[in-house]
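The complex appears here minus one protein chain, its other protein chains still in place.
Naming follows writing order (A and B), and every chain is counted from residue 1.
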Amino acid sequence: MPFVSAVVTLALLQFFWFGLQVGRARVRFGVPAPATSGNPDFERVFRVQMNTLEQLVMFLPGIWIFAHYVSAYWAAGLGVVYLIGRAVYAAGYSKAANKRGLGFGLSALPVMILLFGGLIGAVLAISPR
Amino acid sequence: MPFVSAVVTLALLQFFWFGLQVGRARVRFGVPAPATSGNPDFERVFRVQMNTLEQLVMFLPGIWIFAHYVSAYWAAGLGVVYLIGRAVYAAGYSKAANKRGLGFGLSALPVMILLFGGLIGAVLAISPR
Partner (left out) sequence: MPFVSAVVTLALLQFFWFGLQVGRARVRFGVPAPATSGNPDFERVFRVQMNTLEQLVMFLPGIWIFAHYVSAYWAAGLGVVYLIGRAVYAAGYSKAANKRGLGFGLSALPVMILLFGGLIGAVLAISPR
């Protein structure tokens, strides 16, 4: 389980990093708070953060449930794929909206495996012997 | 506890489904990424996803804490009410903004019971015998 905890904290620090980039993009592209729109270059950096927030809400419970009912090692490994996928997503989407597909898929796939795997594992654990 | 895990993963898959609807609404109503506004029909579908994100952040820890300190079976039952409430919310809000009340209440009520019940259960667990 400590492997899973380490991957989870890395995913959260990555998310914090994306938040810092939004702050920098506010200055760079002239979009002062509380606005979150008005400049497409800013909006793409902001969407990286928001979309990662959406993914994290599925990733975090998913990795714990999968680790508990299926395998902690596979959970941690899928978490590493998620981390790489999110880095690719941020790098691509920051440049252009049509460059967000690869990274999105590479991070959404492990999330889906964690959720469906975790659901199957939990349902099997409900069944009596 | 596996009942709770199963309900949680279903709530997350429901949220993933809402995210897919946002992607479809982008195409259908002509709101390409990174924009999230400009067409009220799109905005309602987007708000279904965002509001569910807000609810999930309370629902997820709430259901675990309630399950731990109060009752796992009641937690799972309240989770099922939440799931139905969110489905009603999405169906209503996608049609019109004034049709979001019933589903919102039906999903916010179990979340409130989970949080207040969990808080009371945790505080009672602090007290010495």
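Everything below uses one rule, namely that contacts are C-beta pairs under 8 Å (C-beta built on N, C-alpha and C of every residue); 3 or more make two chains touch, one makes a residue touch a chain.
All figures in this text were calculated on a predicted structure; none of them were measured in a lab.
Visitor: Just to verify: which one of A:5, A:71 or A:94 makes contact with the chain not shown?
Guide: A:5
Visitor: Out of A:21, A:37, A:71 or A:94, which residue would touch the omitted chain in the full complex?
Guide: A:37
Visitor: Looking at B:26, B:44 or B:86, which makes contact with the chain not pictured?
Guide: B:44
Visitor: Which chain A residues would touch the chain omitted from the figure, given the whole complex?
Guide: Considering the whole complex, chain A reaches the absent chain at 2-3, 5-6, 8-10, 12-13, 15-16, 19, 32-37, 49, 53, 56-57, 60.
Visitor: So which bits of chain B touch the chain we can't see?
Guide: The list for chain B reads 37, 40, 43-44, 46-47, 53-54, 57-58, 61-62, 65, 68-69, 93, 97, 100, 111-112, 115-116, 118-119, 121-123, 125-126.
The rule we apply is simple: only the chains that are shown with their structure count from here on.
Visitor: Centre to centre, by mean C-alpha position, how many angstrom separate chain A and chain B?
Guide: Distance between chain centres: 19 Å.
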